[in-house]
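Read the structure below first, then the notes.
Here we show just some of the chains, and they stay where they sit in the whole.
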Amino acid sequence: VHLVVINPNTTASMTALIGKSARAVAAAGTTVTAVTPQMGPASIESHYDEALSVPGLLAEIARAQAADPPADGFVVACFGDPGLDAARELADGPVVGIAEAAMHAASFLGRGFTVVTTLARTAGRAWDLAERYGMTRFCRAVRACEIPVLALEDPGSDAFAAIVAESRAAVADDGAEAIVLGCAGMADLAARMTAAVGVPVIDGVAAATKIVEGLVAMGLRKSGHGEFAAPLPKPYTGLLSEFEIGKPDIC
Amino acid sequence: VHLVVINPNTTASMTALIGKSARAVAAAGTTVTAVTPQMGPASIESHYDEALSVPGLLAEIARAQAADPPADGFVVACFGDPGLDAARELADGPVVGIAEAAMHAASFLGRGFTVVTTLARTAGRAWDLAERYGMTRFCRAVRACEIPVLALEDPGSDAFAAIVAESRAAVADDGAEAIVLGCAGMADLAARMTAAVGVPVIDGVAAATKIVEGLVAMGLRKSGHGEFAAPLPKPYTGLLSEFEIGKPDIC
């Protein structure tokens, strides 16, 4: 089983962290390739960043889909789950986002969860995704630490303490029975946080890796009937002309 | 990893089918024990049957939880997901129902699914579960074949043809982009049906097995804080006195 885990931002150190987190839970026999797009923003902290992360993400999906053999499944490793529907159109195997995976996983473990994320301005996106996935009824709150994404990598920051503090408040005040980590950059914190907070703390990178691996083990691929059928070919122009379906770089 | 898959009805041949389906997708290193309760109905086709399947199911959870070492996780292998909340109170590891698992898995693969089940009178329960899990927005319809549960085992029946016919109608008329099999007794049909229907067909036994296995791999257990904390001990009387928490047979 070959899984491709795509970090939609262009910060390679975060890709390394994501790859490590995915491999830590993958079964024997599963190969994980973590990739960084060749274009786009260094971090994703707005709708603008997110929209502009999608072309680079789709190029990586297309590349892995065009390989021989193609990848068996894909993880979109940013908590905004950018480009998920478009990625499903391009891919044949399952594609799962880390917000999607983490929220679903949390719903199996407790009655409600709180998302602990980076910047408050991204809370709206988290709520939109919760609705899209049917998880509104489980999502107690979205709490922000107001720590920029790339500051999570700074060992001198007090990010861990801040995330633990918000998580404890979620348990005490929101009625949260589980915590969902709201950024791929927090992927390495889940185990330490579960110990510190006393309820399950879910990292979406690990969760999505296991879900895609499981779907592949069941022999399931994305549905090719209806909304996620392959995109129709047509002219693409300008800076994005290489994205035309059928061009060498796009399968 | 040791998973216990419980068939809540008392028909051992169905337990064998369920165990086989779970093992077919389990990773190397995962042991699956399929068990049949020692009390209750031979099949579950009404709220009455479902309610009376729960004591036997809970006894099996308690037994596996009391073993040394305890089971790592549990699958409740009846599409009504009987006793799921109570099972979560008793268990330390994750507990997932097959309706829950199948609906979530389908939501990763297409925009909407139809459940194809046995008797129309159980459709209400399927809708209740879809709501409980946040899957109403994905559930296009619940279709019944009007085949009793135990008739699924009869090789001379036309069950397969009937289920395929309903599934094709779901794709054509409901806008279903995936099919969820609505009975554990259909667990061996998924691959053949995917080929016959042309969209992903999901068996909940396999799906739940992979989800529980994945949660265990991530080091996650059910939340012990709040709704799923262990039940409080108290006197139990009459026929059910053995279910008193602390009694030898109940951990």
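Think of it as A and B in the order they're written, each chain with its own count starting at 1.
The rule is simple: a contact is a pair of C-beta atoms (placed from the backbone, for glycine too) under 8 Å apart; a residue touches a chain by one contact, two chains touch by 3 or more.
None of these values were measured; they are calculated from a predicted model.
Taken over the full complex in this file rather than the chains on view, the one protein sequence occurs as 6 copies, with 2 of them shown.
Keep in mind that, in the parts below, only the chains that are shown with their structure count from here on.
Centre-to-centre separation between chain A and chain B, using Cα means, comes to 28 Å. Note for the complex: chain A touches chain B at residues 25, 27-29, 94, 96, 100, 104-105, 107-111, 133-138, 171, 175, 177-178, 190-191, 194, 198-200, 202-203, 206-207, 210-211, 213-215, 217-228.
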